[in-house]
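My questions will all concern the structure given below.
Just one protein chain is left out here, and the rest sit where they should.
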Amino acid sequence: MGQPLVHTLRVRYGECDLQGIVFNAHYLSYFDTSITELWRAACGSYQAMLDRGVDIVLAEARLRFRAPARFDDELTLAIGVTHIGTTSVLTHHTASSSAGELVAEGELRHVLVDRATVVKTPLPDWLRDGLEPWRVAGPTTSGRSTAPAQD
Amino acid sequence: MGQPLVHTLRVRYGECDLQGIVFNAHYLSYFDTSITELWRAACGSYQAMLDRGVDIVLAEARLRFRAPARFDDELTLAIGVTHIGTTSVLTHHTASSSAGELVAEGELRHVLVDRATVVKTPLPDWLRDGLEPWRVAGPTTSGRSTAPAQD
Amino acid sequence: MGQPLVHTLRVRYGECDLQGIVFNAHYLSYFDTSITELWRAACGSYQAMLDRGVDIVLAEARLRFRAPARFDDELTLAIGVTHIGTTSVLTHHTASSSAGELVAEGELRHVLVDRATVVKTPLPDWLRDGLEPWRVAGPTTSGRSTAPAQD
Partner (left out) sequence: MGQPLVHTLRVRYGECDLQGIVFNAHYLSYFDTSITELWRAACGSYQAMLDRGVDIVLAEARLRFRAPARFDDELTLAIGVTHIGTTSVLTHHTASSSAGELVAEGELRHVLVDRATVVKTPLPDWLRDGLEPWRVAGPTTSGRSTAPAQD
C-alpha cells in the first residue's frame, strides 16, 4: 500500500455562489486538478501520457458534500488510487479545510483510451507502475452505499 | 406517477475541453439548471422558495458519462423526482443529444434547510405537492450498483 | 447597414457570486455565445468555418458593467459587426435585462487564423459576405474613451 497524493488549492471568488459557499460543480473541477497532479507524479505529466499515445476519459463520478467551503479557503486535496483494472483506474478524493475538516469526498472512475481512436485500451505497465506508490485502500463499505442515501 | 420535466440547453464553446468534448464538471452545472426548472414548475421559482424561508443544498451526486457531447450540441435535459424524504429530495437526471442518444445521467440528493440557520428542515406540504407531478420511478437496480463499476 | 443579431440566455445559479450578481468573467462567456450565433447566421455554423480551414482567436476585449444581472434573469444578448478589417472582425455586444435595462456592453476584436498553422490570414469573401447583414455603426465616441474612465 502507498499513500494519497496531496496538494492545495485556494477557493476563488467566482467559484462561490449566492449561498456564500463553493458551487458544487467546482468540486469536480478541483478533483480534476488532483488527477493532473497524480499523472505528474505517475509519469511526468498528463502531456507525457498523451505523448505516449493514450488518454483518459471520466466514466463515472460519485461526490458527497460534507461541509461548506468558502471564498479564499485553502483546501487540501488528497487523491489515492483504490483500484487499477484492465482498462480503468478508480480514485478516491477528499477536499479538507485548513482546519482539517472534511469538506467533500468523491470517487472517480477513469477509462484509458487510445488517443487517436478514443477506444478503450489496457493500461500499459509503465502507467501501472507509476500509479503504484499512490495505491490506498478503498473507502469503507459504509461509504459505498447503493443509491444516494435517503433521509 | 408523473413524468420528467424537460428543457434544452446549448453547449458553449468554453465548456468543451482539449478532447473536443464537454468537460465533465459542466454536467453538474447543467443538472443544476434542471433543478432550477423543477423549482420553477413546482413553486413558481427558486426565489419563491427562498422567499418562503427555505433553501436547498446538494448533499450527494452520482454521475455516469455515457457518450461525449460536443460544442454547439443542443442537449435535452430531463429531471424526475425519484424520492421525497422527510428533509431530502432525490432527483434523476439525463442529458441526451438531439439524436436521442444518452450522453450522461445522474442522481442528485438535495437537503432542505432553513434559509437563515442552514439547518435541515422538513419539506413543507406546498413543496411536496408542487413536486408531485414530476415523480418518476427510480433508476433500475442495475444502475444503483455500489461503488463505481470496475472494468 | 444591417442590424444586430439577438438571442437570449438565462443566468445560471452557479454564475452568480457572493454579491448575488453574475460574476464578471461570465460576461465574456456570454458574449462568446453571441459569436457562436453570429457564425451560425453568417456561414451555417462555427464548425462550417473550421471545415473551410480557418478559425478565429480573440485578440482584445473591452467590457463595461452597467447594472447587475441576477440568478434566473433572462438576458437579451445583441451582437453587431462594427468593423471588418483585412484579418480582423470587431463586434459590439450588449446584454440587457428582460425589462430592457442595459446590463453590460463590450467590444471584442477577433483575428482570423489559418486553422492548421494558427497564423493570421485574410478574411475570405464568403465570410465577409456572410457577416454583412449584421454590420452596425460602432459605439459612440463617448463610449470609446481611452483608458478605463476614472472617477
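By letter and in written order, the chains are A, B and C; residue numbering begins at 1 in each of them.
Here is the rule we go by: contacts are C-beta pairs under 8 Å (C-beta built on N, C-alpha and C of every residue); 3 or more make two chains touch, one makes a residue touch a chain.
As the structure is a computational prediction, the values presented were derived from the model and not from experiment.
Residue in contact with the omitted chain (choice from C:E37, C:D73 or C:E107): C:E107.
Touching the chain that is not shown, out of C:R10, C:R64 or C:R135: C:R64 (per the contact rule at the top). Mapped onto chain C, the interface with the missing chain covers residues 19, 23-26, 28-29, 32, 55, 57-65, 83, 85-88, 90, 107-109, 111, 138-139, 144-151. Residue positions on chain B in contact with the hidden chain: 13-14, 16-18, 20, 23-26, 71, in rising order.
If you put the missing chain back, the residues of chain A touching it would be 10, 12-14, 29, 32-33, 35-36, 45-47, 71-72.
One rule holds for everything that comes next: only the chains that are shown with their structure count from here on.
Centre to centre, using the average C-alpha position, chain A and chain C are separated by 35 Å.
Here the spacing of chain B and chain C, counted between their Cα centres, is 30 Å.
Per-chain CA centroids place chain A at a distance of 22 Å from chain B.
Those residues of chain A in touch with two or more other chains are numbered 23-26.
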